[in-house]
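Then we have subunit A:
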Amino acid sequence: MKPVATTRSAAGIPTGLLAVWWIVASEIVIFGGLLAAYLMYRLSHDAWAGHAANTNTAIGTVNTFVLLTSSLFAVLAHQAAEKGDGKKAARFLLFTIGGALCFLMIKGYEWNYEISHGMTITTNTFWSFYYTAAGIHASHVIAGAIIMAVVAKDAAKGLELQRVELIGIYWHFVDVVWIFLFPLLYIAK
Partner candidate 1 sequence: MSEEHEEHHTNYVKIWAILVVLLAISVAGPELEILWITLITAFGIAFVKAYIVVQKFMHLGDAPKFVTYVMVTCLVFMMLFIAGTASDIYKSNGENWYKIESEWQYMPPVAQHDEGHGAADEESH
Partner candidate 2 sequence: MTRQFSIIRVSRGVLLACVAWVALFAASQASANDMARGKQLYALCAQCHTENGMGAQLYLAPAIAGLDEWYVNAQLLNFRSGIRGTNWQDVGGLRMHPMSRWLKSDEDVSAVAAYVSAMPKVDPPAVVEGGDPVTGKALYATCASCHGPEGQGMKTMNAPPLVHMSDWYLVSSLEKFKAGIRGWNPQNTNAVMMRGMSNLLPNEQAIKDVVAYITTLNVQEQP
Partner candidate 3 sequence: MIQSYLAQGSTYAGDIDFLFDMIFWIVGVWFLISSGVFFWLVFKFRVSGNEGTAQYITGEEKSQKRWITIPHLLVLVCDVFIIWGAVRVWYDIKQHLPEPDREVRVITQQWAWTFVHPGQDGNFDTADDIHTVNELRLEKDAVYHYHLTSNDVMHDFSVPVFRLKQDAIPGRVITGWFTPTLLGEFDIQCAEICGIGHGLMPARLVVESAADHAAWMTEQSPVKFAAVAPQVGEN
């Protein structure tokens, strides 16, 4: 059983939700630091545009679309969980995981193509940032997918339904990060 502490909410917000928001806050500064560094480097190196031209906008767009769609499923799962429909919530979460896997597969294909064409992490600092930022983001996708699978397993049994919202918020955050990575890495050429 949980400690009594977990059930209190003196700040007027459920404990789990509060914790997830704090996680999001700490993630904002992680990605914020990385992107701030990228922005300043990028703006001071005109030559990077030539490298950035080699990124595949089509794949980036498809991936953005995939993530946006998975976010939709995540929020639908939350909606279902709020109505107490654990099975439906679990199903939507599975769709979200599907979106995550799809995203990762596309990413894998893209990286495979780029690396085999000589655009590796050491080619240029643009590519270093490209792989680092997208890699850190991808690791968040993987972590999110794993946690979501666990949450879905419980939700299907109707347990711990509040967690559906929590993982949803995290997932949307991952989505928001990609929303910024996409123009920074793919569109700005």
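One rule holds for everything that comes next: contacts are C-beta pairs under 8 Å (C-beta built on N, C-alpha and C of every residue); 3 or more make two chains touch, one makes a residue touch a chain; residues count from 1.
Candidate selection criterion: all candidates are chains of the complex that A comes from, given by their letters.
Values in this document were obtained by computation on a predicted structure and should not be read as measured data.
Per the touch definition at the top, the candidate among 1, 2 or 3 touching subunit A in this complex is 1.
Residue ranges on subunit A touching candidate 1, taken from their complex, read 11-13, 17-18, 21-22, 24-25, 28-29, 32-33, 36-37, 39-41, 43-44, 57, 61, 64-65, 68-69, 71-72, 74-76, 79, 82, 120, 122, 168-169, 172-173, 175-176, 179-180, 182-183, 187-189.
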